[in-house]
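Missing here: one protein chain of the complex. Every other protein chain is in place.
Per-chain numbering from 1; labels A, B and C assigned in written order.
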Amino acid sequence: MEITDALLRAQEAAAPEVGRGRLAEYIPSLAGVDPHQFGMAIASCDGEVHVIGDADVRFSVQSISKVFTLAMVVAAEGEKIWERVSREPSGNPFNSFLQLDQEAGRPRNPFINAGALVVTDRLHALTGDASGALRDLMRRESGRADVDSDPEVARSELEAGHRTLAVAHLLASYGNLEGSVEQVIDQYVAQCALSMTCRELALAGLFLARDGVLADGSQLLTARQAKRVNAVMLTCGTYDSAGEFAYRVGLPAKSGVGGGILAVIPDRGVACVWSPALGPSGSSAAGLAALDAFTTFSDWTVF
Amino acid sequence: MEITDALLRAQEAAAPEVGRGRLAEYIPSLAGVDPHQFGMAIASCDGEVHVIGDADVRFSVQSISKVFTLAMVVAAEGEKIWERVSREPSGNPFNSFLQLDQEAGRPRNPFINAGALVVTDRLHALTGDASGALRDLMRRESGRADVDSDPEVARSELEAGHRTLAVAHLLASYGNLEGSVEQVIDQYVAQCALSMTCRELALAGLFLARDGVLADGSQLLTARQAKRVNAVMLTCGTYDSAGEFAYRVGLPAKSGVGGGILAVIPDRGVACVWSPALGPSGSSAAGLAALDAFTTFSDWTVF
Amino acid sequence: MEITDALLRAQEAAAPEVGRGRLAEYIPSLAGVDPHQFGMAIASCDGEVHVIGDADVRFSVQSISKVFTLAMVVAAEGEKIWERVSREPSGNPFNSFLQLDQEAGRPRNPFINAGALVVTDRLHALTGDASGALRDLMRRESGRADVDSDPEVARSELEAGHRTLAVAHLLASYGNLEGSVEQVIDQYVAQCALSMTCRELALAGLFLARDGVLADGSQLLTARQAKRVNAVMLTCGTYDSAGEFAYRVGLPAKSGVGGGILAVIPDRGVACVWSPALGPSGSSAAGLAALDAFTTFSDWTVF
Partner (left out) sequence: MEITDALLRAQEAAAPEVGRGRLAEYIPSLAGVDPHQFGMAIASCDGEVHVIGDADVRFSVQSISKVFTLAMVVAAEGEKIWERVSREPSGNPFNSFLQLDQEAGRPRNPFINAGALVVTDRLHALTGDASGALRDLMRRESGRADVDSDPEVARSELEAGHRTLAVAHLLASYGNLEGSVEQVIDQYVAQCALSMTCRELALAGLFLARDGVLADGSQLLTARQAKRVNAVMLTCGTYDSAGEFAYRVGLPAKSGVGGGILAVIPDRGVACVWSPALGPSGSSAAGLAALDAFTTFSDWTVF
């Protein structure tokens, strides 16, 4: 089936789910978003982009940013980050503190909050400005110079961020932060507050489907590194429902509480879907339905 | 690179690991196996088989059997088994009893012991002879009528099986067994004690790479079902190192404590590698190295 | 206040709780008991007994038996049992399997099921007949030769006992059972199924308030040993509400799911209260209220 047709089918499949579920209520400025929006963009490896719905409305990328900071750290120094972070699924949300404590401050994977804090901390040490470096990558790859953090969202998260602060202090107690807690939290919040569209995110992530090659033809990651980031996304990218997600969608993917999901189809392209209402697993319910249908109707799958 | 060359490279990469590690000492009859053996077989979707080393020596398939019993239950009644078993990675070996208890007797996934017991229990209820049905499938697909369980291994496991009995009784206490504890344990032990070669296992698993199509052209699973079994293998197939395995090998795979690993490359074929000594994660250390090298040198990967 | 007056006050305080709560439904033959019964007996160190209500009705002692088997093992070989069992509160019911697994098969304390199984296993190894030895002690101390196990309750427990079997097999997997799983379960079930009255239990436990001295003046435990058994009862005797129980009642005590509670007031005497309906903590709600009132109105407390 043609991509445009598969996109239509995906939109149809998602329709009953759009607006159903809850918003990320712990971040006040996200709780005010209209939950009835839905957008999807497919960027092919050849650079073509297909969109449907609200694919040009900006939303808060939140945890989707974690894929990009991880890629930048791996690009800068290869496997070193794995001395500080594991790459196993976490299994259970309530285990997060238990595991971090039992495993002496080494987070389970780079996509749970604890691991993302360590990655951001490392990126900040490497670049002197983690969120700036991320923003610049996003601007270059999406071709949009006005991609930026939403200061309102960032402020809103800082105020509600006691849980993230607890994690950061626990990391610090085990000596797994290079910078101060305040610094890493500031960088982390700025990175999560990036505001982008489905189209922009799909373009920005395209290097993961192209063996690490950026829009300008330069190599951010080696082919092997790109494959490995995809593998970590597949096993750990969707919180505690990575198994469920792999079962239904079968693609490396990363979701965010802003309602976006980025999915990589190696050697084919990147899909980005967005609809703000979250299902019980904490990922966009409509987004999950859309990706499920898209992989069923296109032949874009990995399994 | 040609498959035969990639096989050679895999054997070379594995060589330093062969014989290093521990045998599955809790099963006395496995503890006596010569740890210096290594074999590998690649079965292509077109039916061609390439082998290297001890690929025609039989070994105890152990947990690799769990992929086949799951496939048979899904073939028989589709999604129903997921009412009794989840499909999320378990996260931590020490969590196994905790999770089973907190999640009211519903195992985390069909590949941890608790989940495999439930799958075997269901297969037995459906067929009246779970281990017989499995043996017959293995014989048909491998083309070898003498494939069978090793009674010595089965007896040995029964005697050492207090932990498995504990899990089965906990399942029974939550009403998640149809048969008796004794019955499900007997069937489970018989299935794990199947003795097969790399060549036979690779052929037997080929339907997973061929969208569910068996050797005789009939359909055991639909294409969608086959993809989904592969997805569960990727996220949950290698105990608590599924993330690590996906990162290094990037293929749906299932390992067993007999030292075998079965890996699926959708639309390409199936790899089976065997070397008895187990690494810290409980999978064959040499097998992991061989698969890592094979996917690097061939272009057989999913990411 | 006189003991008889304090007993009346205790009965009054318990009245609103009598019959409220649930019965131990997982043991069919206990689920049929009339929940509106209430009895209490106080045995003083000088041998005097005061009773009120249904203090001469027999009920299933269940876990109260664990205090007596522990005392007999300590009497036989002193501190040795602590090599196989710890003496710390367990903290959380869901932790039971997790802790047993993480602590390599050494139960948290002798009053959780796992610990009691180990104590019974040891008593059986020491005496050749654990439940017989316990029954004989109960008969001698209560002065009633017809004290015995209720075979109906024992059978009922055996049938419902998958959870206990799971614990016993996990103990066996760590080598922390001397006898077979079947043997220890048989003994354990027989000991829990003992049927006794409040009066009989209070007399049987009197040695714990008398520095270890039995009814015939012989010494079962040294004074130091008796103190220590009392200490373990106070910190671990009432499941996961030991803290709550110590707070409200302030006495070493052991409860059972049959609705009985045995409490020791060192150098004063022993109280036994019974009312079948269990509160949320798994101990008799009316029994707890009665003991709370009794310690408030008498001067029989330890703090």
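List of remarks:
Everything that follows uses one rule, which is that a residue touches a chain if its C-beta (ideal position, glycine included) is under 8 Å from a C-beta of that chain, and two chains touch if they have at least 3 such contacts.
Worth saying up front: this structure is predicted, and the values here are computed from it rather than measured.
Judged over the whole assembly, touch between the missing chain and the shown ones holds for A, C. The omitted chain makes contact with just one of the residues C:21, C:53 or C:89: C:89.
From the options C:29, C:241 or C:298, the residue with contact to the chain not on display is C:241.
For subunit C, the residues touching the absent chain in the complete assembly are 86-92, 95, 99, 108-109, 224, 226-228, 230-232, 234-236, 240-244, 246-247, 250, 252, 266, 296, 301-303.
Residues of subunit A that touch the chain left out of the display are 94-98, 100-102, 162-163, 165-170, 172-173, 181.
By our rule, only the chains that are shown with their structure count from here on.
Judged by the touch criterion defined above, the protein chains link up one after another in an open path, with no loop closing it.
Closest chain to the protein centre (all Cα atoms averaged), using per-chain Cα means: B.
Chain centres here are Cα averages; for subunit A and subunit C they lie 55 Å apart.
Inter-chain centre distance (subunit B to subunit C, centres taken as mean C-alpha positions): 47 Å. Centre-to-centre separation between subunit A and subunit B, using Cα means, comes to 32 Å. For subunit C, no residue reaches two or more other chains under the stated contact definition.
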